[in-house]
Structure formats: structure tokens, C-alpha cells
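My questions will all concern the structure given below.
All protein chains but one are shown at their positions in the complex.
On to chain A.
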Amino acid sequence: MSAATSTTSRRELLKAASGAGALLVFARPQAGRAAARFVGEIGPFVRIDADGAVTIGCHVGEMGQGVSTSLPMLIAEELDVPFERVSIQAMPLHLARNARGQARSYLGAGQSTAGGSNSVRTGFIPLRQAGARARRMILDAAAERWRVPADELTTRAGVVRHPSGRAATYGELAAEAAKRREPVGDMVLKTPDQFSIVGKPQRHLDADRIVRGEPLFGIDAEMPGMLHAVVARSPYLGGKVATLDEGHGLGLPGVVALVPIPAADAPAPPLEPRSTPLAAGVAVVATSFWAAMQARDALRITWSRGPGAAADESSARAYADTWARMETTPGDVVRKDGDFAGLPASRARTVSARYEAAMVAHACLEPPNAIVSVDPDGRRAQAILATQAPDAAAATIARVTGIDPVQIDVTLVRMGGGFGRKFDQDMVAEAAIVAKAVRRPVKLVWTREDDLQHDLYRPGACHILDAVVAPRGRILGWRHRLATHSRVAGAAGDPAPRLTEYYPDGFPAGHVPNMQVEYHLLPSAAPRGAWRAPGHVVNAFAIECFLDEIAVATNRDPVELRLDMIGAGGVHSYMYLPQMPRRSFDTRRYAAVIRRAAEASGWGKPLPAGRGRGFAAHFTFESYVAQVVEVTVAEGRLRIDRVTAAVDAGMIVNPNGARAQIEGSINDGLSAALGQAITVQGGQVEQRNFNDYEMLRMDGAARRIDVSFIESREPPTGLGEPGVPPLAPALANAIFAATGVRLRRTPMLPDLRPVLAARTRKIPRR
């Protein structure tokens, strides 16, 4: 892909893909042109053709979370155009230097990194401002044409009107508007009651192209003259190439080169996208993926085992040692309210339980891939990437190649799933290393085996919970001891491993007088990373199952127990990470979703034998979610009859997309809770492909899902992740209600299978 540097129309489109149904991307403007005016002509995000067709740019990568619909809705709302007239295009990364000299993209438009359920949250005001500025440019063009003050003009559905009766469509004014300077300062925005697009359900705008099988994804993209690469990576965690015998690999048809991939020589910084390869190895470069694969199979490599060679993390022993340590050694205190240890034992009763979770992999259906090209003179680079973090991708290419980041073009294409995996840039680092070596465009693709064996895994965990409960059921004391394969343990700067592993202001903090939380590290040789709702999924499993156990032990209803704990409720200050601004956790809103889920699910209504309901709730990414799972255990199987979710995520921008996120979170949560486990034995990850990594299929999915959103005028909060954490505990609690068997480990299937085998009664047909 060459950059268009002519001074002709910025509308000129580049064909980035030579395959059928090319990916259309906007041309890069002349080098050195000012930062704004990139995609659009009327401000950076908007382009309007003379016939009134509106194109809006999306600066955040689409991975199924729906941002390519929801973010343009925000712009279209303030621009005041009918959404059905809008088409959306992915914007290329536009890097410019900020006041501190750092190369950053889309200054002031909200973050371009898709993560932390942040895109709508951070874009809600800036993107509406961008739409309002574009509208203002159109108004000013009309005012000048008609020689009237702009404040006498009104707009509706893409038409500007003056009280004198004059009217013009946006299309008629677009060319003049495009010549104007973008206004500075804050525009007056619509109030929620004036919204005509935000809050109205919209279908996914790419649906038609997806069902036709158009080549929308990273793995489908091409550059002219592109080569293909696969990497033989050390199967041993932390291992290196000891000897390489090319065998007959280099002689196979289509094979062009072998390029060494060095391991990172220093720990990666914590919490930032990984910018180095995950494993040492050898890249095979060929004229097709298939040729590269044949050559990779023909290489004979011996590996030196790294520091992880002895890692044996799957045995009961590895966990047993940790359980013992947690009971005998004080942990790092994460939270301490009152005095748990000093509680008198008299008359109160103690409830205790242990929960365990395995590591899991991301297993995005589209495996990691990256296309990178380095110009022959080594001064510019281009990339086509399916990535969650385009700024970090450009920084990674810059680091590998030495090229100035503002000389790197990044075209964003659709991701076949992300879930946190495509936040990290290890695959981009590999592609950049190869492209730098061969000075040709290179598409580097991972196989499924590469993906499951070399992920940044969601940490596994051990939790021990103890509660001291007064005779009338009030929880007086709460002790939570946990150990996890921390996401940040071993990172550069030696951060406290507990940093990312427990959120000290989450429920029940503030609602139990004596509370103590202690953290221990569970060591791992495997890389760890962010997996959809990091930390929250496993913590909510332990906490919300334990609340259910307390309710059963004290003969109380689990919903009533939670509502009694919250009482009148109030606003708590909530810390995500020390360096991030504190947020508000309003337990009145938490109580409201608990009540709504209970009502909507028919909580408390009797069910026949073999069926049961389970409850759980969680607060994260500023959103409140409660779920009721209803199951049947019979005929030797578990059937998820219905899941009811109540969600308070503030104002909902796209109700259809929001519902899809919660529905998907529920099935994704089922998948991780039931079958998925990554284990390490002899320094190697044991799972290789979908035959030994068990993911949910149609037969295990929820038969029915009902999602209810709380009406709200609060600003929008996260939706991509908050639906996952309540699912696993609500499921375990439902299975207990149906069978009397308490499952305290994820994945649940190994413990569940004997339970199912013992329950063969026929399900009555309804």
C-alpha cells in the first residue's frame, strides 16, 4: 500500500486489498499536513457528498463490541442527520505530536484503544462535540451564503433552515463548509430529551457485509507484493532456539527466508500493551501461508528450556502448596475495615468456603495476525492491523524498526474477536521484525496451536472465604484470602502483584463492619494478560457464590440477604487502579438492579424437581449488573433454560448493541465457567487446539436471555465486559438450587460430569 501524497482530493480512496471486495480506506493526506482534516472534510470525522450522503469515521477498532455503530451514532446525533443516511468507515490511525512531544492519535476524541469498556464512556462528550462542530461549520457556510446571523438558523435531519423560508441540504452546503476552519471551544450539545438517534436501537451496520462473507478481517487483508510468515515458537515457556537444522524447509516451493525472532530481553512494563514477542523462535517467510506452514513443519529445531522448564502448574500439588501457604502465612493486606481477627466467637457462627479457578486463554476465533511493511529506505512503515490498541501498535513498529511513529501508517480492520488479546502487540512486534528483515510487506498469521500455547492467559486463582454471622443473620465479619497468577507479577519496576487482582472497594466493602482481604501470589511461568473483565470474573465467582452459601447456611433468601446488607445504600468511592481517577459505586443503583433481576426472572416462584435458579450481581466499569440463571439438570445434561439480566449502564446509546453485549457476555461467561482450562506441565502449555480446549457450543448456550436496562439519564458506562462476572456464580448457585451440589471450581465440568451422570430423569417436554 503506498501513501497517496498528491495534493488532489482528500476524498481519494485507496484500495488496501487486492482481493475480492477490497477494503476501502481513506488516503493519508500529504505528509506534514495539519492534524485535523484527516478522514473528513467537515472536521476530522465527517464527510458529506453533494447528494447528501454522509460518511462518518470510526477511530476505534471493531471487534464485535459494536463501536463502529455506537460511536458514529454520537457524531450523527449532534450533526443532526438521519442515521439511515450514514455510512461508516474505519479511520486510519492519525498520529500527531501532542504538547509533550509524544506521538498520539485523535487528540481529544476519546481513546482509540478499545479496552476497559471505555469507548462509549470516554467518547460520549468528545464525539458529540465533534459532531456539533461539523454541524456548526455547515451552519456558518449557510450563514455566509445567505448573509444572515448563524444563530438564526436551525437544522433538522440534514437540512438547514432560516425563518425567512430559505433552506438548503447539508449536501448543498458541504463544499463550502469543508473550506471553513473547524471551530474551537465547546459547542452547546443536545439535552437527552432532544436525542433522535442516541437511545434508539440500531442494527450492526456491517451486518450485510458479514453475512455475504466479505473480506473484512485482518486475516483477509492484503498489501501488494505481500509475503506470508508463520513463526516456530519455543514450546517451552521462556525457552530459546538451541540448534536449528533447516532440514529441507528452505528448499520447499515458495519459501523465501528464515528470520530469527528474539525473546524479549527485559520484563515488559506493567499494564501497557506488550510490545515484544512472547516467545523466541524462527519465522518462516514464504509466498503463501500454506507454503510457510509446510516449511515450518520441516524445520528441525531443538529448544533450550527456559526458567519455566520445571513449571508444573496443573497438578493438585501446585494448588495444594498455595492453599497451605494461604492458611499459614499472612498475605499482603488489600483492605482492612474494623477487626476481623478480634471478633468474639461466642454465639456467632462461621461459614467458610474455598473456590478455585483455572487459567484460561482468549481463543479469539480469528487468531492473531498482523500485516507490516517497511519501505526499502527504512524511513516509513505501513501496517494493516486487527488490533485493540493502534497507538501501541505504531509505537511497537517504531521500537522494532527505529522509524519515527508519525511516519507509520496504521489501517484498522475488523477483529474476529479481541477480548483483551489484541490489546497486546506481540504479533505486531513479530511482523515488524520480519518486515524489517525482508523489506517486503509481510502478513504474519498464527495458527490455533500457536494461539493456545502462546497467549497472555487470564490468571487462575485460589480463594478462601470466611464469614462470621450473628444469630439473626447479620454478617459481622468477612475475611477473603486470595492467591492469583497476577497479571503484573514480574513486570518491569516490580509492581505489587495484588495491584490488578482485587478491587478493594467492590461489594461487600462498606457493607460489612469487619472486613479483611489478603493477597498471595500464585506463581506462573506463563505470560498473563487482560481477559474480558480482568480480575472481576474470578473474584465475583468467589464472592457471589459465598454470599449464596451464607444465605443457605443461615436459611435466608440470597436476594434478601444482599438487599439487607446494602440497606439504604450510598455512594462509595471506588478505585480501579491507583493511577486512575476514582469512580463512584452507588449501592442504591446496585440494589435496583438486584431487585429488577429478581422481579423479571420470577425469583421465588416454585420450580419442579431438577430445576433451579441462581442469583449473582457485580459492579465494574461503572456498570451494575445482576443476573438470574435458571437451569434444568436431567437426562444426564445441564440445560440453561433462561438467563435474566438487569443492567444499569447509565444512558444506553444503542439499545440493540447493548443487549447484544450482555447476551454475548452471558454465553461467553458460560463458556469460560464450564469448560475452559489452560494447564502447564513440564514447562509447556498442555492445550493445543479446540479438541482439548473446551469451549461452549450451541448445545450449552442459554436457551433464552432477557435483558432489562434501568432507565437512566446518567452518563453511559461500560457494556462490553460487565455482563460476564455475575454469570459463573449465578450458574453455580443455580446448579446448587437444582441439585444440592455445590460447585466451587471453574471450569465446572470436571466436577459437574459425575453429578449429571447420576441424574438421568427425563425432562418433561413442554
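The rule we apply is simple: a residue touches a chain if its C-beta (ideal position, glycine included) is under 8 Å from a C-beta of that chain, and two chains touch if they have at least 3 such contacts; residues count from 1.
Keep in mind that, in the parts below, contacts and distances are computed from a predicted model.
A.B. asks: Absent chain per UniProt: "Phenol hydroxylase", "Fe-S cluster assembly protein SufD", "Na(+)/H(+) antiporter subunit D" or "(2Fe-2S)-binding protein"?
C.D. replies: Its record in UniProt gives the absent chain the protein name "(2Fe-2S)-binding protein".
A.B. asks: Which one touches the absent chain: A:Val184, A:Val211 or A:Ala266?
C.D. replies: Answer from the full complex: A:Val211 touches the omitted chain.
A.B. asks: Which of A:Ser87, A:Ser352, A:Ser573 or A:Asn689 touches the chain that is not shown?
C.D. replies: A:Asn689
A.B. asks: Among the options A:Glu41, A:Glu366, A:Asp455 or A:Glu501, which residue touches the chain absent from this view?
C.D. replies: A:Glu366
A.B. asks: Using the document's definition of touch, tell me which of A:Gly64, A:Gly131 or A:Gly306 contacts the absent chain.
C.D. replies: Final answer for the missing-chain contact: A:Gly64.
A.B. asks: Hey, which chain A residues sit against the chain that's not shown?
C.D. replies: Residues of chain A in contact with the hidden chain: 19-20, 62-66, 203-204, 206-208, 210-217, 219-220, 288-290, 363-367, 414-419, 445, 447-449, 656, 660, 663-671, 689-691, 695-699, 701-705.
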